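Complex shown without one protein chain; remaining protein chains in place.
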Amino acid sequence: MRPSTAAFLFFAIVSSLFALTFIDAMLRQPAAVASMAQRARVVSDYGLTDLALFTEARYTRHPSQADLHSAFQDHPVAFEHFPSGSMIPPPAGLRR
Amino acid sequence: MRIALNDVHKAYNQGRPNEFWAVRGISLSLEPNRVMCLKGASGSGKTTLLSIIGCLSRPTSGRVVLDGKTLSGLPERFLTEVRRHTFGFIFQRFNLIDGLSVLENVMLPAYPLGPNHGELRTRAKRLLGQFQIADKASNPVNWLSGGEAQRVAICRALINDPLILIADEPTANLDSSLSRELMGLIDGLRDSGKTILLTSHDADVYASPVVDRVVSMRDGRIVEAGD
Partner (left out) sequence: MIDFFRRQRYLVDFTLSSLLRRKGKHLGMLLVYSLVVFVLASVMLFSHALQREAGVILQSSPEIIVQRVVAGRHGLIPGNYLEPVGRLRGVSATQARLWGYFYDAALKANYTVMVPPDRQLGHDEVVIGNGIARIRGVDIGDYMTLRAHDGGGISFRVTEIVWPESELVSADLFLISEHAFRSVFGIPEGQFTDLVLSVRNPREVGKIAEKISIKLPDARPILRDEVLRTYGSVFSWRQGIVFVLLSGAVLAFVIFAWDKAAGLSAEEKREIGILKAVGWETGDVLRMKFWEGAIISLAAFLLGYVAAYAHVFYGSAGLFEPVLKGWAVLYPDFRPSPFVDPLQVISLFVFTVLPYTIATIIPIWRAAITDPDAVMR
């Protein structure tokens, strides 16, 4: 087989997979949207305010509710104590 | 296909302190369907002259004329066109592409022309057959012996069916029996209508009966025109 033929086949396969990812995303949209709507209902039922992503400390668990002190711990440019603190910014309200 | 050189000069590093004139005023005419040999010591300018004739480099002054058409002034694109169909080169050190197979090496010069793949392969295999190395077609070129590589180089030079074959020191890496074999092959090529230009300082070549004309060079000039 010519090398270029093998290359064609390879790219044909990988490009189809690539296209497939977009088709997959499209097909799963309705289910995803429905699922998100249900989560939204849980949020409004319990009056939740934050994602339960980072549960190691109160200011990482509820970053939007965090108070002045905890957001920056000891001083404004202190390193974060938790890895998660490095991934999300201090609450928008405090950055005004 | 008549090639003529008119007062060709070639300098390297022109204008700089190490300026060197490799060819100084050479006028020469190549008869079609003949075998011509440029003889001379190393440094005599024969390799430079070869590359000028084969359009691999341009003269500093003077003209190269092919069938009345001046080649030396042509832009690169046209020059390459001409070179592809007119000249086939066999280098002193063969200059095959390492790692590629024999067949690929032979087909390489035809790639930019985009011919039909099946036809090209057949043509290449036929050439390899003519020179008795068809069985090595799928081997990588680094597995070949000196003589085999030489023959592959010849096949590569012939793939585009050029009218003029140019060989630089073709026997430099061959022993005497292989050298004589090579001269035999060249004889056959001449008989099939090709024009052949060689350089050599090997007596097996320039003294061979296969050679029709010997031109001696020294210090960039023709010493003996060999007419």
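Lettered A and B in written order, each chain numbered from 1.
One rule holds in what follows: a contact is a pair of C-beta atoms (placed from the backbone, for glycine too) under 8 Å apart; a residue touches a chain by one contact, two chains touch by 3 or more.
All figures in this text were calculated on a predicted structure; none of them were measured in a lab.
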Exercise for review: Extract the touching residues of subunit B with respect to the undisplayed chain.
Suggested key: 47-48, 50-51, 56-58, 76-77, 80, 83-84, 89, 91-92, 95, 97-101, 104, 108-109, 111-116, 156, 160, 168
Review point. For subunit A, which residues lie in contact with the unshown chain of the complex?
Key: 2-4, 6-7, 10-11, 14-15, 17-18, 21-22, 24-25, 28-29, 32-33, 35-58, 60-65, 67-70, 79-80, 82-84, 86-93
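The definition used in the following text is that only the chains that are shown with their structure count from here on.
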**Study point:** Centre-of-Cα separation between subunit B and subunit A, whole angstrom
**Key:** 66
